[in-house]
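What follows is a single structure, and I will ask about it in a moment.
The other protein chains are all here in position, but one chain of the complex has been omitted.
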Amino acid sequence: MSPPLAPKLIVTASPHVRSQDSTPVIMWNVVGALVPVIAAAAWFFGVSALLVIATATLGALLTERAIGRGGTVADGSAMITGLLLGLSLPAGLPLWMAFLGGAFGIGFGKLVWGGLGQNVFNPALVGRAFLQAAFPVAITTWPVPGGGFWSLKGDLFAFPFTHPSPDAITSATPLGLLKFEGKGTELMHLVFGDTGGSLGETAALVILAGGIFLAIKRYLNWRIPAGILITVALFSAVIHLIDPRRPDALFMLFSGGLMLGAVYMATDLVTSPVTNRGRWLFAVGIGLLVVVIRIWGGLPEGVMYAILFMNALVPFINRATQPRVFGTGGRVAA
Amino acid sequence: MTTTASAPPSGTPAFVPGAPPPASLAADIWRGISRENPVLVQFLGMCPTMAVTNTLANGIAMGVATLFVLVGSGLMVSLFRKYIAHEVRITSYILIIATFVTLADLILAATFPVISKALGPFMPLIVANCLLLGRAEAFAAKVGPLRAVADGFGMGMGFTLSLALLSAIRELLGRGSLLNHDVFGPRFEPWVFMVMPPGGFLTLGIALLGLAFIIEARRRRAERLG
Amino acid sequence: MSNLAWIFVSTLLVNNFTLVMFLGLCSFFGVTAKIETAWRLGLANTFVLLLTAVGAWVLNTYILTQTPFLRTIAFIVVIASGVQIVEMAVKKHFPILFRQLGIYLPLITTNCAILGLALFQTSRHYNLVESLVFAIGAGLGLTLALSLMASIRERIEVADVPVIARRMGLVLVIASCLSMAFMGFAGMGSAP
Amino acid sequence: MTVTHHHGTPAAVTPGKGTPTWRLLLTLALAGAMSGWLVVTVYKVTLPAVREYAAQQANAAVREVLKAPARWDTLYLVNDALTRTAPVKADLADIPKAFVGFDASGKRLGVAVTAAEPGFQELLTLMIGFDPETGTLIGFKVLDQKETPGLGDKIERDTAFGRQFVGRLAPLLGVKGRAGKPPSEVQTITGATISSRAVIRIINHAVARWRPLLEAWDRSGAR
Amino acid sequence: MTRTGFRHGVHPREEKGLTSGLPIRRMPFPDEIVLPLRQHAGNPAKLCVRTGDHVERGDPVGLADGWVSVPVHASAAGTVTDIGWWPHPDGSMAMSVRIAVDRYAPQVARPRRVPRWEGLSTDAVVRAVQDAGVVGLGGAAFPTHVKLAPPPGVTVHTLIINGAECEPYLTSDHRTMAEYPARVLFGIRVMMHAMRVNKCVVGVERNKPDAIAALRQALPSDLDIAILPLTVKYPQGAEKMLIQAVTGIEVPSGKLPVSVGVVVQNVGSVAAIGEVFETGLPLIERIVTVSGHGLRRPANLIVPVGTKLRDLLAFCDGVTADAAEVILGGPMMGQAQANLDAPVLKGTTGVVVLERHETRLDKVYPCIHCGRCLEACPVFLNPSLLGDFARVARWDDMAEQHLADCMLCGSCAYVCPSNIPLAQMFQAGKLALRRARAGTP
Partner (left out) sequence: MTLLAILILGGVGLAFAVFIAMANRRLWVWEDPRIDVVASMLPNANCGACGLPGCRAFAEQAVEGRVAPSQCTVGSDDAHQAIAGFLGVDAGAAVRRVARLQCAGGSDVAAAQAEYRGLATCAAAAAVAGGGKGCAWGCLGLADCERVCDFAAITMSDNGLPVVDPVKCTACGDCVEACPKGLFTLLPVDYHLLVQCKNLLGGDAVLEQCKVACTACGKCVQDAAPGLIRVASGVAVIDYDFNPQADRHAVERCPTGAIVWLSGAQFARVPALTGSERP
């Protein structure tokens, strides 16, 4: 007298229940949190912004689709890579370069490592570092924000593999102005983003809001952005105190890609440490490097390199900050 | 020669442990180019491979110089192998190699000063290329001069060809030219990345991935066929 | 920046011996499977680099003044024999140290970084103090690169790496990424 | 042709204490001596060509930065003062030198000096020609650089950049994005701002360093 | 940390409402009882009946084989029909005694002497408990008498009673405390007497206020027994977590609780001891929560040990059309059953039937190193790294990463967004290591 049961019982391992969050849910939530940032970029740079971001994303998705292990586009991580890469590019970058960057980031930043979760370096930043090294002039040519929504910036449609024709109106980023011409920028302009720079540099407040949303949902670890921002603020404040010609903390916080990097890139789960102590170390390391490169380095901006460098240290940090196993070490009863 | 399974012979006549099995000269040469290619298979001499392959001319020059040293030192080591005392053999080999490197350096400086300047310290650094000492110890010291020369030539060719391949890719993409001749025309946007250090690593990486891909594809096919 | 500081930072980070200058790559690829091995090799290298800096300086100032074209030969012979003797001495007198460090000594003779150091310090006319700082920077830079590579390789050991990248392909991609990460230091010390 | 397989030395099989000391000494000493002889012979053969090339390069550089002088004198910096004669023992390459150029009429055109400082990537070595009396630049040439190909190496290949310096007054000031105004502004290269600024900095430092030395030399009347 | 909790842990949906209000009911005897000789940790019992024998309810069918072993008793009167391999709930086959229940037997145990605990020495209590076949009812089924006799040289200062019942769905301990507080406290009294312990703490999660109230009401005035409400968090009931919550002490890695002077006993186990000294009956039935959305009529039942799952589920009106997985124990640590012929054991705390959509059939993604598992693991391991090692079968590296400290609580796998079956991998690792250590079979 067997009770009516499905044809065959299922046997799975315990635990037989699981929490609500799944990897694709996390990823698509991050994509959602990026939408306002993209909208802000479009507000400042018009349709060019959307074209650059879309092309970078297309490069990432097509590569994932072509050489990934089947069905991995749906998990949303390649989408994030593409969007973040796009957001870190200037509005007038020729689209063929944006596409190449996306493909490179996914191909060499993720798929050769074995796909989602296996990579050590942030794929979006690998793509961007490649573009910066390959086409340093194009990627440091910053169109001025504003103009009509439909007016195209730069030479977006340069034929693949050819130079873009030079754009008449370009501007310098606040950090470039500071480093090369010793000029500061008004804080208001920084906060509201109507300065030259990459697409995602210009909307600090929107980025911060997205970050807070994700942190509350526990999709990103608040320690990393907090650690980075605090370190940058403190360190640059100290330097500013010692040498007032150096920029102050607020300028450092709101200029360049720091917000985007701290909130969306350094927090990449895959390429940041797994322990909380490790996350603090990682964040402080990024903060210090950002300031060091901005102030003493040759390049005006250092967020990308700081994150990549600390990515390389992550396996090391993970090893060094292994949790203390229950019942060992100091707090154990005699 | 057959290697017999016995304890180290003392007094038993001439047994060169580890001596390479007999092979034709052609095989000695071919091995270095293919199955035991120093760059793509053995990963030896990585420093010059990375450092000088930013232009094809440099790559070829380094390859040829290395080939010269391989052949010359192989010949010398083989000729004098009976007279070199065991304890100082490494030092002696290095001395021989260094001599040939210096000769190559001097000759290059006199004939192609521009390339010589571009190669800079990587020319004398050939001495430290593990490939040379490795071949001297493992091959030249155990065979006759003809075979030593053949092996040196094969290894040198393998090295030169690999360097030429890598440097051609790097120069083509990084400068749009080959041997300084414009290939893609003036509109081409060069990928500066390729001639910089990460580009060097990546180019070799891509070459290895390609090689592995071909090998894997072949293996798959062979498996499918039976 | 003062000259000594620049030499140090430059060799450690900006022009890292391994990742930017391409010296000592054979052990960078060959001996970085385990982090323990890697950093020990790095330390052993640093030690030999220091000895080499002194040795090369002595040769340059006292012996090779008239015959600079003999440098390569003289340097390498001194390095090779010196390493051989150090190896024997350590093996005899400090067998434990030998187990841990000495076994890497043969690898060091054929390490370009050692000869490269001697050649670079000569071509840049470094004095003794500068040479020593140069050697320390180079040695630590080497150790840093080796350890980073090893820690990343230990991680990818458990990753699901595609078949074609498994042997060396991925290792070179890692080297490329590391080298890109070090590009952030470029220009350090030359800023306005 | 048959390839015979050689059965090698017993020395390879029985290692350790076997070899007598004199053979060790002989091996290395002989090998060293032979190598020395070989290298010297080739050195002697190649020396003229190498020397000639080096001299040619140096001459070309001086000629370029001083705008084709008729002849020039070489001054050596020894113990913080200039002399006409080099100390005997030292390696000539190591001593800082100033090349004083004259036109056909014997009028001093200017002085060429070399200087090296960090650029974007590595040391940047320049030869700089200037008039020590006014500090006016005559020209400069990049002797050695390891800047990024396609970017930083424009300081060497971008002729418009090089031409700006002619006639400008040191100390120079680099400006961005607009034409530099005489007498002392030069425009930096887009994408190679750092390298351009390094050139400017090296020139400024070199002129500042050598002008007093040359003035002292002039005053000493050795001229 | 507060005294009533521990660090890390997870909050799975409780689902206890299905049965927490249902009073305990008795299940009638089934037609057949199957008694595996291996129901407890330690040596399996030694068979002492033959095919064809008649047994009365409470008669032993297997005897204790050594110190860490207990007898197995018939839970119903009937005839031994077969002795052979039978599906065991752990998935293997086990030597079992099959008894055809005598439908007309009065099912009263043979008259026996109820031991009078007051006068008994420790040894006598221990022997009585062993003879009654009492094992831990908290799940591990460790012979309880072993814990009553701490090894020489260690003194036990606190007896902790585990009433946490942190597993979702399960309410058997809850109902026991709420309905039989006197029996629980009597069991505690016997244990404290036998072990010469003066202090006892009963830890109960705060989500069982009626149980706490019932126990408090029945507290005797002559004993130092405290009822301690605990934070509601999984795995609050795990021995080491409970000890930390109650005493603040971390039991050293690799050591037993006795090493810090504490013995932990499940509420059901003390109730069973109480029953031994009240009625003289050995452990032949236990309280089982039968629950889950896949079951038609959830219940808390007194079930004869050896009842087949098939009969138990049928008694609860069977399962729903979508039911797919039957779990013995709670959903966090329980074992899925492949064969419903497997019987209820002494250590079976509950039976949970899940519907198909509730099971973990979702896609498994690679580890994204989010670190959630590290924040969940109550013993502070690095499950992410352990999982990486397990995937490539590097068991020795896992051992180096303290695999031995993992108690397979499943918190890591519960939170893993990539749905990686971490706990399963760790169990496989433990088994592989044990195999390697034992030498190959």
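By written order: A, B, C, D and E. Residues from 1 in each chain.
We adopt the following convention: a residue touches a chain if its C-beta (ideal position, glycine included) is under 8 Å from a C-beta of that chain, and two chains touch if they have at least 3 such contacts.
Just so we're clear, the structure is a prediction, and the values are computed from it rather than from any experiment.
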Contact list for the unshown chain, restricted to visible chains: A, B, C, D, E
Given B:Val88, B:Val101, B:Met123 or B:Val143, the one touching the chain that is not displayed: B:Val88
Interface with the undisplayed chain - residues on subunit E: 84-85, 87, 90-93, 335-339, 359-361, 364, 393, 421, 424-425, 427-429, 431-432, 435-436, 440-441
In subunit B, positions touching the absent partner: 3-8, 17-18, 20-21, 35-36, 42-44, 87-88, 91, 95, 130-131, 133-134, 137-138, 220, 223-224
Interface with the undisplayed chain - residues on subunit D: 12-17, 21, 24-25, 27-33, 35-37, 39-41, 43-44
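Following the convention adopted for this analysis, only the chains that are shown with their structure count from here on.
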Chains touching both subunit A and subunit D, listed by label: B, C
Chain located farthest away, centre of subunit E as origin (C-alpha): D
Intercentroid distance (Cα basis), subunit E paired with subunit C, Å: 60
Euclidean distance of C-alpha centroids - subunit C vs subunit D, Å: 27
Residues of subunit B engaged with two or more neighbouring chains: 91, 95, 98-99, 102, 106, 192, 196, 198-199, 202, 209
Touching two or more other chains - residues of subunit D: 32, 35, 39, 43, 120, 148, 151, 194, 197
Full enumeration of touching chain pairs: A-B, A-C, A-D, A-E, B-C, B-D, C-D, C-E
Subunit E residues touching subunit C - in the complex, by the definition given at the top: 366, 388-389, 391-392, 394
Touching residues (chain side subunit C, partner subunit D) in the complex: 6, 10, 14-15, 65, 67-70, 73, 77, 124-125, 186-187, 189-192
Touching residues (chain side subunit D, partner subunit A) in the complex: 120, 148, 151, 175-177, 188, 190-191, 193-194, 197
